[in-house]
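All protein chains but one are shown at their positions in the complex.
Note that the chains take the letters A, B and C in the order they are written out, and that residue 1 is the start of every chain.
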Amino acid sequence: MEKLRYSVILGNVGSCADRYMMGGYSNPFTVEQMFERVAGIDGVEGIELVSDWHITAKNVKLVKEQLEKYNFKLASIIPDHFGEMVWGKGAFTSKDKKVRDKAVSDVKEMIDISKELGGNLISLWPGQDGYDYYFTADYMEERGWFEECLKDCCNYDKNFKISVEYKPKEPRNRSYPSNVYSTLLMVRETGCANCGITVDYGHALVAYENVAESVSVLKKYGNKLFHLHMNDSYGYWDDDMIAGSIHTIPYLETIYWLKKNGYEGFVSTDQYPYREDGQKAVAETLEWLKCFEQVADRMLEDQSVEEVIRSGDATQASAMLRSYLFPLC
Amino acid sequence: MEKLRYSVILGNVGSCADRYMMGGYSNPFTVEQMFERVAGIDGVEGIELVSDWHITAKNVKLVKEQLEKYNFKLASIIPDHFGEMVWGKGAFTSKDKKVRDKAVSDVKEMIDISKELGGNLISLWPGQDGYDYYFTADYMEERGWFEECLKDCCNYDKNFKISVEYKPKEPRNRSYPSNVYSTLLMVRETGCANCGITVDYGHALVAYENVAESVSVLKKYGNKLFHLHMNDSYGYWDDDMIAGSIHTIPYLETIYWLKKNGYEGFVSTDQYPYREDGQKAVAETLEWLKCFEQVADRMLEDQSVEEVIRSGDATQASAMLRSYLFPLC
Amino acid sequence: MEKLRYSVILGNVGSCADRYMMGGYSNPFTVEQMFERVAGIDGVEGIELVSDWHITAKNVKLVKEQLEKYNFKLASIIPDHFGEMVWGKGAFTSKDKKVRDKAVSDVKEMIDISKELGGNLISLWPGQDGYDYYFTADYMEERGWFEECLKDCCNYDKNFKISVEYKPKEPRNRSYPSNVYSTLLMVRETGCANCGITVDYGHALVAYENVAESVSVLKKYGNKLFHLHMNDSYGYWDDDMIAGSIHTIPYLETIYWLKKNGYEGFVSTDQYPYREDGQKAVAETLEWLKCFEQVADRMLEDQSVEEVIRSGDATQASAMLRSYLFPLC
Partner (left out) sequence: MEKLRYSVILGNVGSCADRYMMGGYSNPFTVEQMFERVAGIDGVEGIELVSDWHITAKNVKLVKEQLEKYNFKLASIIPDHFGEMVWGKGAFTSKDKKVRDKAVSDVKEMIDISKELGGNLISLWPGQDGYDYYFTADYMEERGWFEECLKDCCNYDKNFKISVEYKPKEPRNRSYPSNVYSTLLMVRETGCANCGITVDYGHALVAYENVAESVSVLKKYGNKLFHLHMNDSYGYWDDDMIAGSIHTIPYLETIYWLKKNGYEGFVSTDQYPYREDGQKAVAETLEWLKCFEQVADRMLEDQSVEEVIRSGDATQASAMLRSYLFPLC
């Protein structure tokens, strides 16, 4: 079975802040230091960048050198639609048309930069696109704006992939691309073949999704799973912890269906290791994912697994999982 | 402004059981008694029936007489896809094709009966269509079955409406039509104009939806809001309480957009008044809804409301809502 | 390391109903049939009974014979405070003093019957003790009633254990003994040494508890963990699934602390296997628990586990857990 290809969002090995510890839980790292830290992790093939934070029009050359130095592929660029004051009340769904226009043109700029760096995917995270209070949004009109802006980005280069990452809330109390289905509706509305979806494991959990089902739904409705962000959480909030530290069976099922469905994109880490050393925390995520892959690979070669799934027999599924997870018991 | 038309699910004025109090929290009522009880509630125009529980091929005449006696319209029939042992592991998504076929033919029977009773809408609630355990379902295939069965029902009579009610969980731990977006995707996949969606207020809350947004999303994507079930809850479970007993502003916003969007269907109560007298509990729901309607009507005539929404200014929205809710403060 | 002692709530191997499938998902079983079914499960030492459902003053002889026939210990009796109409609005916190008195005298009757059957523990589950709507309860007075009734039961025989099981909601929308801390406050208020707490794994999850922490808190505040109910869930509702089918690491940590803290009571299954064969579903729970025990036993003998816990280093804990869960990876 072909192995999954792993990448790391560069900031995952940096320092994290939150709304109370605004100065960060540890000292900051430079872009070069973060590249070096990722290079110290076993099994990473790609790098994912956030604009403004890691990549701008001004440091393209530096980033290119770093990618080449460590032989990393560019997995994706995430245009910053969430971290500068201009985006505070939305990017694609800002009530100010000038802001919406800038949100689109920033994406286009990042498409150009991506191509320069050998990339072929933009992963959009519309964190500020939503609303907070009742009676402060015309939901129909604003979803329409989102779809228009998204379509505009997709049409800029039909051979370049645009992928939308969903999340029910945070930083807005309510986001428009809130779950896999909501986002699929918007993606389909664009009518663009190069438009797809990024599943973030923890975001999907907050949406009460079973991620194995989410990735399968994307397979069913047009093979729309374009990208993946891995982490873990207690399920109620985007805790952005080490993947595998909380969920075991559901992670295994996700990897099982991912490989069964023939997923070919990158699998990125997306963590906020506030109190951990980021390099070690990312390395742990990769080690867990590789374990899940090993077990999933064995299950994929075992015809009886498919039979159990098709039977729907929960006690058989339970016994089967136990035999795979605790072969020595 | 035209008034909303209210209907009652017949069992709402009956006795309720749960998994612990299996014999019911009070003594049962006959169908005739329940009709009489609904007739004692002010402002009800329609009745909604559940097959097996209230309507079968055998008591059509009785039900017809009751509807006529009290001059009630048939708002909808909900085919029983959840209450008989045959449906325990799914109706449209049962792994047994014979069960799927029966699920479809039962719907068709209820379409015929509806027409005999003057109705034009089936509201499907696929409570058993989902799964409980990991590795017990092929999510793509089973969603496909759902869409096929649904399409088959819709094609039976293209002038008759088929509406699907969603819910994230219960009685299955995970349902396929889990939220408004998931269900819209399935409805659109049928390609049938007579296929739409029933929003249950409490089900939407469990899905972390803002119901005002949900009904607007349905307006946007093809005017697909066909039916409504009203109740209230603390938001984490389908508590099926008196509408308005928990939520105030979000209920008001829902009614505001419902009327603004020109909703023309029935507004049914859907409650489980375990420890209350069902007649009084339904009457309370209607009284709250009428209050929300009064305030919403005033807001719809007030141009500044629209302006506040379009401004997105939360403190203005807050002040506006306070002036509508506490005009005497 | 001494092994945990397992017991089964008798109804777990019977038929389950819910508020929609009121007639049950399968045909019912007699008490004798359920005893026989439990006897067919490997490793069960005790039986837990619910009054009214499995044990009444009238069938004590039958139950005694069954216990002896299969050489089962009586793990506990759960007095029915939730399944008969009289309890619909509360038992210990009913607003009707006569109902409160009956709730207490029923417990005393079950203490007598327990002793006749060789038992030494009542596990109270106050499912109806709480409230549903705002402005329908004097919270101070009703908690006071609960404490008085509980104390009265405890004083009936100071050598007999009374254990209270908590749950945030269901069947009431809000319960008084809602989480481990709320219940500890009430238990302590009685001042009775024979008064303690039953932790139900799924109930604790709904309360956003980490069960390993909950059992440790009970150790800290007076060794108050008297009994355990095992099952699993997605965390948002009391799904009552096979233990281990959803949670892996948190279950392992719970067993680790349970054994480290020297827990000596029974470990009961408490499931609602709606769509499964109950006998198989209970057997699965036991098999998972035994696996967790095996791993926990090895961890308890490994000095470095304690060191990792005391270091608080999340990446070390992650690596350690991976080595225990995936020793072959």
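As a convention for this text, a residue touches a chain if its C-beta (ideal position, glycine included) is under 8 Å from a C-beta of that chain, and two chains touch if they have at least 3 such contacts.
All values reported here derive from a predicted model rather than from experimental measurement.
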Check each of A:Tyr134, A:Tyr181, A:Tyr201 or A:Phe326 against the chain that is not shown and name the one that touches it.
A:Tyr134
From A:Ala17, A:Leu62 or A:Leu300, the answer for touching the chain not displayed is A:Ala17
Sole contact to the chain not displayed, among A:Glu45, A:Glu109, A:Asp157 or A:Glu170:
A:Glu170
Who touches the missing chain here, A:Tyr6, A:Tyr256 or A:Tyr274?
A:Tyr274
Residues on chain B that touch the omitted chain in the whole complex?
208, 234-236, 242, 244-250, 275-277, 280-281, 283-284, 287-288, 290-291, 294-295, 313-315, 318-319, 321-322, 325-329
Tell me which stretches of chain A touch the chain missing from the display.
16-26, 82-85, 87-89, 127, 132-134, 169-171, 173-174, 234, 236-237, 239, 241-242, 245-246, 272, 274-275
In the whole complex, what residues of chain C lie against the chain that is missing from view?
89, 95, 131-140, 143-144, 168-169, 174, 178-179, 181-182, 184-185, 207-208, 210, 212-213, 216-217, 219-221, 249-250, 253, 256-257, 305, 308-314, 317-318, 320-321
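In this section, only the chains that are shown with their structure count from here on.
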Type of chain A:chain C copy interface by residue overlap (half), same or different:
same
Distance between the CA centroids of chain B and chain C (whole Å) is 36
Could you say which residues in chain C touch two or more other chains, in rising order?
234, 236, 242, 245-246, 275
